[in-house]
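The other protein chains are all here in position, but one chain of the complex has been omitted.
Read from first to last, the chains carry the letters A, B, C and D; within each, the first residue is number 1.
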Amino acid sequence: MYIVSDEIQKSEEIEIHEDVKEIIFSSPYKEEIIAWLLKHGFHESFIEDIQNEEQSIVYEESESFKLLVFKYFKRSSEHPLYFIDTNIIMIITEKKLFFLCEEKDVIQRIVARFRRRYKKGDSIPYVTYTLIDILIDATMGMVDLVDDKLEIIEDTIFAEEFDEEETQKSLYFARRSLNRISKVSVQENDVINKLYNHYPSTVRKKLKFEFIDLKEHLSFLINESKAYLERTGYLQNLIMGYMSNRMNQTMQRLTGITLIFLPLSFIVGNYGMNFKYMPELEWKYGYFAVWILNIIIALGLYLWLRKKRWI
Amino acid sequence: MYIVSDEIQKSEEIEIHEDVKEIIFSSPYKEEIIAWLLKHGFHESFIEDIQNEEQSIVYEESESFKLLVFKYFKRSSEHPLYFIDTNIIMIITEKKLFFLCEEKDVIQRIVARFRRRYKKGDSIPYVTYTLIDILIDATMGMVDLVDDKLEIIEDTIFAEEFDEEETQKSLYFARRSLNRISKVSVQENDVINKLYNHYPSTVRKKLKFEFIDLKEHLSFLINESKAYLERTGYLQNLIMGYMSNRMNQTMQRLTGITLIFLPLSFIVGNYGMNFKYMPELEWKYGYFAVWILNIIIALGLYLWLRKKRWI
Amino acid sequence: MYIVSDEIQKSEEIEIHEDVKEIIFSSPYKEEIIAWLLKHGFHESFIEDIQNEEQSIVYEESESFKLLVFKYFKRSSEHPLYFIDTNIIMIITEKKLFFLCEEKDVIQRIVARFRRRYKKGDSIPYVTYTLIDILIDATMGMVDLVDDKLEIIEDTIFAEEFDEEETQKSLYFARRSLNRISKVSVQENDVINKLYNHYPSTVRKKLKFEFIDLKEHLSFLINESKAYLERTGYLQNLIMGYMSNRMNQTMQRLTGITLIFLPLSFIVGNYGMNFKYMPELEWKYGYFAVWILNIIIALGLYLWLRKKRWI
Amino acid sequence: MYIVSDEIQKSEEIEIHEDVKEIIFSSPYKEEIIAWLLKHGFHESFIEDIQNEEQSIVYEESESFKLLVFKYFKRSSEHPLYFIDTNIIMIITEKKLFFLCEEKDVIQRIVARFRRRYKKGDSIPYVTYTLIDILIDATMGMVDLVDDKLEIIEDTIFAEEFDEEETQKSLYFARRSLNRISKVSVQENDVINKLYNHYPSTVRKKLKFEFIDLKEHLSFLINESKAYLERTGYLQNLIMGYMSNRMNQTMQRLTGITLIFLPLSFIVGNYGMNFKYMPELEWKYGYFAVWILNIIIALGLYLWLRKKRWI
Partner (left out) sequence: MYIVSDEIQKSEEIEIHEDVKEIIFSSPYKEEIIAWLLKHGFHESFIEDIQNEEQSIVYEESESFKLLVFKYFKRSSEHPLYFIDTNIIMIITEKKLFFLCEEKDVIQRIVARFRRRYKKGDSIPYVTYTLIDILIDATMGMVDLVDDKLEIIEDTIFAEEFDEEETQKSLYFARRSLNRISKVSVQENDVINKLYNHYPSTVRKKLKFEFIDLKEHLSFLINESKAYLERTGYLQNLIMGYMSNRMNQTMQRLTGITLIFLPLSFIVGNYGMNFKYMPELEWKYGYFAVWILNIIIALGLYLWLRKKRWI
């Protein structure tokens, strides 16, 4: 889709020039690229891998190729905290870097960022570093987003304004995503180590601090995603506690209200009996007395329940 | 059951030819095979192992034999997410590969897939690779099936259309199966490493990428099965939360409805008393007034409960 | 209790012959044995250990002695899934093997099995292997028993015929026992490794496959007991879910039944009031109409609750 | 407080003699000891450590000193299962062993046990072993006590005679204590390893079996405290299950009793209505019939509920 050599060009047709430094952004299904790769001795089983949607993160090396598979996280339409990942394939030869991804919008976003950082003379290893850095930064943005959302959830819980089901759902997707990110980051760290160690010592020296920085960011990602994962667990506990507490209070209120009406109903039932000889019924102020009695009982119970904090 | 040398033949009687490359699919209880193995120095204790239904996954080697025990997962009739495993025994000599399994239908399914991939000249190590690949692919299909089912469960939960007991049951069997698959995969990874390292270096060179691929798929299996296992835990939490939430609402509704009827019952009870002097009873519109009062109380309570979201 | 040299003899008095291969089954408190051990340089601290009921599983070696402590699991009388362990002490010299256990019935059971496997010429290392194998097989039987019981529990849960408290109790003891078995097996694996590595190479060569088999069985034990332990956790979750579900339904039913009777009670209460002017009371078919009304309300509510699946 | 050289002497004033083997039991704040230590080159930072109440368990070594910090567990007055630990400091030079502890009663208890085991000629390393053994035995006593208490808790649970809050409290303190003991034991194991490895080989040879025994006891402590910790978790689950079960039954009983009285109340309410035309009221045996009806309904419901095990 995009070819970068002297400058970044967009074109649907791809023509690969030998012996020229080129960075090619495209899809793993692009026939011209597959053809070029096979022609230059790229192993068949690698072709399968780069077109496999569920390919794991790997670093593979044959004589003239380096193959890296990374993951790029996108927000899913299902839930704002559910991130799905797509494969990012980087195939590196001495003069070429193929950056392949099935999804056009992912390519566009990455090229947009790359455009800001790319300088003409950048070597292939330096460009590799730049692209990995862009990928990791994107994932860090995702973790940041989860962090912000967890803060909001926390605040709504303490303000007792949370909707249980919505919050449970958010925590569920936060967990799924963080779990995935933490695992992916561990594997990517491994890939970056391998990549760095397979560079010749001159490249290693030049890019030392860049790779230290990459690994630092990945270790930040691993630590944070695990910490947030634990935090979701703590929040779950909190919600469970709050919900159980609410229910507790509902039950106590029910008990309280029942308590108030039970004696009242008994009393009016009592004077609804049809016995011939019921002296109270003859009293002049009997009915009035029952009202007074009822009010006293209701008020007394109400105050007692208040004091016991049952109501 | 099946003998593969030049082509795949099915026959109940097995006749093993010396010095010819043969791949023999059969049962570990087939007498001809046991006899042949013992004749060629296969250790007695190995015979016991291959006929032991609960034999663990192992790689064992004596002078002329390699013994591999793998597991094949089948859906049980008890529940679509409950997978049971049978032993797959592979005994490898220079010219022979015995592929033994107690269950005929498993053999048939594997032979069916093998038929599509086998080419006449394939060496014994390459055939070994092919068969292991078929086994791992089958397990990957099982994990995929669990993934799909978990997605459906997730969706029914969010749509609040889930049957608690059915979902609990599904999660339980998903956990059992994933737990088993993840453990089996770790052990099979170990076996494959041992197998690869015991090959002579020429074979190792030829099959390098094939074995890298096998190990990649196993590591995918291990990672995915663990991730899904964790996901079942998250889903459990979700269900628990939702169920507790539902119960909460039921309780609140009960409280609400009780609240509405308690004062009404008290009022009609009150005017059912038989006191001689009860002025309201003499009023012309007393009865009418009680109805109005009751309607006001019921409506007022109803609206108040609505606002409090208790009903 | 039992002395095995040429054949198995039972006798309460023990006389130990020098320079003869003897396998002696007895109690760690038998004075003749203690005397013999001390006379032959068995360290005092070892005497303490073999008489210590809570001695851990160990492998200890001094110049002429090997000391092994294993555990034998027996079903306790408290619960069929609660296994208690007793110490099995094996003291090995060049010509003697002391197999000591406090409990006579354990000795008897093991001698009974040993009798079937012992052949006259068996060397002391081979006898050691045989006895360890018998011990491990016994533990495997225990794990199998737990497995069978868990299957039954699972089935009664799904058939919704389980008694909560009984099931909880069973799971509790299954967990205690499996936890213990898994830990003991890990330690015994360690002991067997040490024992094997301290044999001279000729013995190691002869017993290679026997010890591989022992370790295989122990690793099976470790894996299975851990897997079943996890399964008990899943079953706990299941039970909790089912119980919470049942309670849920009970609550809903209560709500439903209350809902049906509340309006009925209100209506009959209403016409029990003693107002002078209550036109309905004068109607000829008033009472009949109330019955009709009540039936309609009750039926309507019942059908509505059915549809909502609250009843 | 106590000085042991030829025999154990108690005295408030401490006078330390050069070049004589002395074991001194005292407080880490005793000025004479601090002065002696500083005079003989004990590092300032060590002085701080031995007076720090929250000092961790360590083994430190300078030219002429070995410094060991251990923990001694005492039952707290707050709860019989809550153990608090005090520091035990051992400072070892060629001729002296300082055994320091802030709490007099701890010193007394240890000296009492030491008195029974000490023999005049015992070397400083042997005395060190003896004292460590006494400390570990004391901790083992504590774990035993927890074990006994857990057995009792278990039995009261199964006998359904447990007080929820008391049991929860006991389990809480058992967990706190076991958690602490298990961690302390791991660290003490480390200290003992270091101590043994820093002895000259002659001492190592002499005390080999004594130190093996110490480490065995510590590994017993570690294993048991972890196992009991897991058991407390299982017991928690059990209690939760039982409590939830009890509540379940209470709810069902409530439902049942409500069910019985609801129709009865409706019936008597029905015949309390004041309709002019209510034929049943005129029947001679109407009232009697209502009683019969009520008894039939109540009994029928009661039997039905019994059968459903709701009551």
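Here, a residue touches a chain if its C-beta (ideal position, glycine included) is under 8 Å from a C-beta of that chain, and two chains touch if they have at least 3 such contacts.
As the structure is a computational prediction, the values presented were derived from the model and not from experiment.
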Partners of the unshown chain among those that are drawn: A, D
Touching residue (missing chain; options A:Ala35, A:Ala112, A:Ile152 or A:Leu262): A:Leu262
Option touching the unshown chain, where D:Gln108, D:Asn179, D:Asn193 or D:Ser219 are the choices: D:Asn179
For subunit D, residues in touch with the removed chain: 43, 45, 49, 54, 56, 58, 60, 164-165, 168-169, 172, 175-176, 179-180, 183, 236, 239-240, 243-244, 246-247, 250-251, 253-254, 257-258, 261, 264-265, 268-269, 271-274, 278, 280-287, 290
Touch list for subunit A against the chain that is not drawn: 158, 160, 209-210, 212-213, 216, 219-220, 223, 227, 230-231, 234-235, 237-238, 240-242, 244-245, 247-248, 251-252, 254-255, 258-259, 262-263, 265-266, 269-270, 272-278, 310
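The rule is short, and it goes like this: only the chains that are shown with their structure count from here on.
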Other chains in touch with both subunit C and subunit D: none
Copy-to-copy rotation for subunit A and subunit C - C-alpha atoms, rounded to a multiple of 5°: 145
Whole-Å separation of chain centres (CA-atom averages), subunit B against subunit C: 25
Separation of subunit A from subunit D, taking each centre as the mean of its C-alpha atoms, in whole Å: 40
Per-residue overlap in subunit A, given as positions that touch at least 2 other chains: 272
